[in-house]
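Left out: one protein chain. Kept in place: all the others.
First chain written, first letter: the chains are A and B, and each begins at residue 1.
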Amino acid sequence: MDALKRSSKTITSLNVNLSLLVCFIVIIFAMLSFSPVFAAEGKLGNSNTATHQLGVKSPATDLWRAVRNRDFGGSKGMSSTSQIKSLGANTFINVKGQEWRKFRQNWLLPYGGYFLVSVVGFLFFLYVVIKKVKIPNGRSGKSVSRLSTMQRVSHWFMVILIGFMALTGLLLLFGRLVAIPVLGLDGFAFVASASKESHNVFGPLVIVSLLLMLIYFIQHNWPAKGDIKWLFSLGGLLSKKHLKIGFFNAGEKLLFWFTIWLGVVLSITGLLLLFPYYEQTEAYTQLAIAIHAIAALLLIAIAFAHVWMVVTIEGTMDAMKDGNVDENWAKYHHSRWYEETTVANKALDVDAHVEEMSSSESRKEGVYQ
Amino acid sequence: MSERLERGVEALRGQIDSKVNAFFSSCVNCGICAESCLFYTETQDPRYTPIYKTEPLRKVWKEEFTFWGKFSKKLGLTKSLCEEDLSSWEELVYDGCSMCGRCSMVCPVGIDVADMIYRVKQGLEASGYSPQSLVAAADRAIEFGSPMGNILPALKAHIKHIEADTGLTVPIDVEGVDYMTTISANEIVTFPEYIAALTRIFHHAGVTWTISSEAFEATNSGLQLGDNKIAAELIERIVAAAEKLKVKYIVSPECGHAYSAIRWNGPNFIGRGYKFGVVHILELLDELYHDGRLKLSGMETSKLTFHDPCQLVRRGGVDAQPQELLASVAENIVVMKEHGRMNWCCGGGGGVSAIERAEEIRIKVFNRKKSQLDELNVETVVTACSNCRTVLEDGLDANNMEIPVLGLTELIAEHLVVSDSVSSKSAGSQPLMDAKSSAVSPVPVITKKTMNTDKSSSSKSQKSISDTEDNLKKIEGIGPKIEEILKVGGITTFSKLSTSQYDDLKALLNEAGSRYKMHNPTTWPQQAELANKGAWDELSDLQDRLLGGR
Partner (left out) sequence: MIANFIDGPLWYFSQAVFAIGIIWKILSLIVGKKKSDLSVARGSSVPGAIRTIFSRFIPDKGMASHIKLQIIAGYLFHLGLFALLFFAAPHVRFLDENFLGFSWITLPHWGFIVAAQVAFLGLLLLFLHRLMHQVTRLISSTGDYLASIITFIVMLTGCLALLEEFSELRLLHRFSVEIFLIYFPFSSLMHAFTFVPSRAFTGAWFGRRGIKS
């Protein structure tokens, strides 16, 4: 009976992991095959000049080009001057805005949008297809303390902030496409204004949340030896033995570092956009926006993947609710951490003698890490 | 609604006044009080959060004094206070709160949580949800005058010894003196040296004083129980005695809650002011010291610290006096990290130490004091409350820490300058610690009654030649240490023990050091007699009925 249970358990976990792999491949192919479509769409939207249709060159075109090119401070022999001393005042016609618009319309919006939609769709597909990973042998009823109050506070603080920033940010990025059809032009006007103002107010708080996250979680996220094995075996899928995992597995560590680094990128670019007092050129600003948007989309996708994992693996959410996890969950998913923490607890309970033994034990374990 | 629940709700309703209204209106449930409460910090059980202990009172307040409460009660949305609430809060409020009042000092909106917990106690007591031990103690206090039963004979016996020892008289029922001294039962039973110390100090300083044989007991079981009627009755007795003897002041014993009861709550219990003053013994000693009537000599050199009794320092306002008095007789005083009005409670106040079923949690929360003492690494702890003293000794014993606990008044008495008129042998300038280390009892009361010290020093050889020795550990209450003490004292067999007198045994224990003082040898002779006869079944029957040999 017990053996049967165990074999069925491995089959489920194998199933999960296999389907994960398959889905990974599917999404990569999907992305690749979608991209020409986006590109074509972009081109279609932009081919609208009258000259091309008539096939006759307007005499004004040359003049237009000449004026438009007269902008780089005389590098091309034709300079213009202005009494106004502000940045770019001696540029007649600034084409960078148009270039930026093209990039945004033709590249950022379609690719970004479909990236996000396909990630979310794919995760939803996984959610529907893959069975929940139950806690092996069910809940034991005994709990192990896993996360401190401050760890949970800083996590949820980040969730609230990133959630809010993602919502307002996406409204600003895709609002025209998504929100105007729903809210109408007038409706979207104040939503956009509200989004922009609150995005700016809440932005700097993300930095606080990143700091809190670093302070309270970095101790568990240093790379350890087993991590590479975990990654190469795709979370234990390709390994015959059940992997012994510490407080976090390599995937969770990647999540952490991705969040931190993307967060740092978002913070820096965000601050540059919020306080444009550096040497201001449109190029910098546009670059900052582009990086900001791409990093944000990546972070949102990662956040969705994180949510999916938590929903799929039963018992994981407990840790973020009251800080305790079920003993069986801990034994299965983070066996090495479980052993360490129970040994440490016992040492506290019994006496100095046992404490000495266990600490020498954990020292030994430390060597093998 | 059952009748007893109704009584409880009625009592709680009666507790709600402007103060409670302001307190509950202000509470935002920030949870800061939890961190100030040793019952929470040591158990990490959120139910011990101080403000949570007032939940029954808050429920009544919400339902009857707030709009939403009344509204949702009409709609049947709220769950009213029920008997299950009362019965589960009984354990929280009586066993899980020592009324130490630290929470009242830290609340950011200034809620006096301890005061509100006392109000909850009154509701629980009215509905009959109060611990049996406290109810029984209160009954004994009403019937016999003391929560420990009729201890007047014991007091009289002690007084006889004191008079014999010191050559002084202990004035009983003397009219027209300045001070009527009250004593706590614990001091009579466990620390009679306190009375001896008082006798010597008052004689030394020329204070006219007396003890009333009708109302010597200062502790107030009514206050611990939350029964104001009983509390008032007990106060009335003291007031009547004081008025009969026409004294100017009542002297409260060291015991913190006795001081609170008689000094601060007493007039409110009986509904009228006193015609006399109430001073705490340390206030009086400090005053005498400042008036130059207390001549002290010699300094304690051992590293010691003072454990501030909560009801005395934090809730009673006797804060500076113990510090000054201690500094006048000791030179190596260290303070705990949190001391004075922010000290940590020993864990046994508010009646907790009198509740038998609370012993486990009391020992657990003692960890707070233990870690404070561990930090200091002191040789001696001084305190000024007999209850704190018992609880500290108990806790230290449970943690195998050998730190003697002394009473401040006795320490002062040890340092009195010997005047010609006093013919006390050990009342010299010899520091107490030295006295202890040479195995001489610090307190003169016992010295005459004990086997003399020469005998005990030569008893090692005695022990080795004695051919038959019984295993005295079979007696409940006797462990290896006490067995050794008894054997050194010449009690080596069951038959010897069975014929020993209570006083002799007590004296032997006292002589061995302050940490053995709390052991009560009352039943040892009886047990030994059974053991001597070989009636082991009967003995185990008897031991089943006993608690720790008492």
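Some observations on this one:
Simple rule for what comes next: a residue touches a chain if its C-beta (ideal position, glycine included) is under 8 Å from a C-beta of that chain, and two chains touch if they have at least 3 such contacts.
Computed from a prediction, not measured in an experiment: that's the story for all the values here.
Remark: the absent chain touches shown chains A, B in the intact complex. In the complete assembly, the contact with the undisplayed chain comes from A:Ser193, out of A:Thr61, A:Gln98 or A:Ser193. When the full complex is taken into account, the listed residue touching the unshown chain is B:Trp264, out of B:Phe144, B:Trp264 or B:Tyr502.
Per the touch definition above, the residue from B:Lys121, B:His161, B:Arg315 or B:Arg389 contacting the chain not shown is B:Arg315. Which of B:Tyr40, B:Phe191, B:Trp209 or B:Phe306 touches the hidden chain is settled by the complete complex: it is B:Tyr40.
Although one chain is hidden here, its contacts on chain B can still be listed: residues 16-19, 21-23, 25-32, 34-36, 40, 44, 46-47, 49, 51-52, 66-68, 104-112, 115, 263-268, 271-274, 277-278, 314-317, 319, 337-338, 341-342.
Listed for chain A, the residues touching the missing chain in the whole complex are 149-150, 152-153, 156-157, 160-161, 189-190, 193-194, 196-198, 200-202, 204-205, 208, 322-323.
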